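Sharing a structure here in structure tokens format.
Complex shown without one protein chain; remaining protein chains in place.
Up next, chain A:
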Amino acid sequence: MDILKFITAGSVDDGKSTLIGRLLYDSEAILADQLEALHASNRKNDDGSIDLAILTDGLKAEREQGITIDVAYKYFETDKRKFIIADAPGHIQYTRNMVTGASNAALAIILIDARKGVVEQTTRHSFLVSLLQIPQVVVAINKMDMVDYSEDVYKQIVADYKKLAAKVNLDNVTYIPVSALKGDNIVYPSSKMTWYLGDSLLQHLENVEITIDDSSAHARLPVQWVVRPQTDALHDYRGYAGRVSSGSFKVNDKVTVLPSGFSSTISKIEVYDKQPAEALAGMSVTVHLQDNIDISRGDIIVNSAGQPQLSNVIEADLCWMDTRPLDTSLTYLVQHNTKTIRCKIQEIIYKVNINTLEKDFDEEFKLNDIGRIVIKTAEPLAFDPYQVNKANGGAIIIDSRTNVTVGALMLRQSVE
């Protein structure tokens, strides 16, 4: 059994919380004491049924305001798969939270209110899903009960969305007409929409294929820690511990260590007391090399035949996440894999109005702004373009005055 992490994009008005609540409720992922609290709550729907949205309520402040501020993680499973939902807020002032939730998702559910169709926020959410390169997209057309379960309404929205998808470069889109409130096509197929022949949302989530990039050309192992017991028995033991971020390594593979550029051969792969022949993307391993070369945390071991770009001036997409605007005169820190070094944002090329997708040449880069920039780093970064290899193309910016994470970077290409 594997795990599918997905994000839900939409706002309270689209019935996002009700949709998640319905998924949990109908798949019987709610335990008795939580159910008891649910029934005891005085929040009910107009028809007196339980308000399932309560299930996703988190913090006191959120309950008071009736909105989601932060990303909440929810867990449930069926016989086929385990699920982690990143429930992120949909309003524009929480764009950074959606970016955060989206960064680890393998699938995104974009909610559309059937009465409203494709609206400004749909464009914004779709743009973000594309920017963060979430591989699978489900467009859930919700509140079908409010439009008499009309196939025509559904078809029109699908046609409209296809235009948007083309504009933001989204493929792998699946369309499902649902009513989270009434439970149509969430877990159980709807009896009201017999014209829809596809899977219910849960069936789709259970069956959608998640792939892994295991090409040796993308073999990347950022070194986190050097294991050196320095005991008499293990005097020469020197293992490089890390998690394979993409691709795969095998014993005898020729590898290069970056940024130094030294080459060697993998002599052994260890996972505690086991010695697997192959280290796959996602595995935490300890590798040994034939030659004794100087490697420490922050270095990255890659397959010599498929090396990443190595540069200290890089064009990137940036999402700004702090209330203080970006200051191009300031030195920040950039954290890429296990390396943290000083950097400057050298140039703002443009910003994107994420509601209209138009370019914006306004100088200031403020909270929730997204655009293209050029970053200069104190030492070269060994990166892959985010569009090609997410695992080695993402980085964060840290404000060294506050230590807060202020920006998300999707690296694009070296600028020389």
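The rule is short, and it goes like this: a residue touches a chain if its C-beta (ideal position, glycine included) is under 8 Å from a C-beta of that chain, and two chains touch if they have at least 3 such contacts; residues count from 1.
Keep in mind that, in the parts below, contacts and distances are computed from a predicted model.
Look at the chain that isn't drawn here: its UniProt entry, checked against "ABC transporter permease", "Sulfate adenylyltransferase subunit 2", "RNA polymerase sigma factor" or "Carbon monoxide dehydrogenase", names it "Sulfate adenylyltransferase subunit 2".
The omitted chain makes contact with just one of the residues A:92, A:251 or A:396: A:396.
Residue-wise, the contact with the chain that is not shown comes from A:99, picked out of A:99, A:112, A:147 or A:287. Of the residues in chain A, those that touch the hidden partner chain are 1-3, 31-34, 37, 57-61, 69-75, 77, 82, 84, 96-97, 99-100, 103-104, 209-215, 224-225, 227-229, 231, 234, 237, 241-243, 245, 271-272, 280, 282-284, 297, 321, 333, 335-338, 340, 390-391, 394-396, 398, 400, 403-405, 408.
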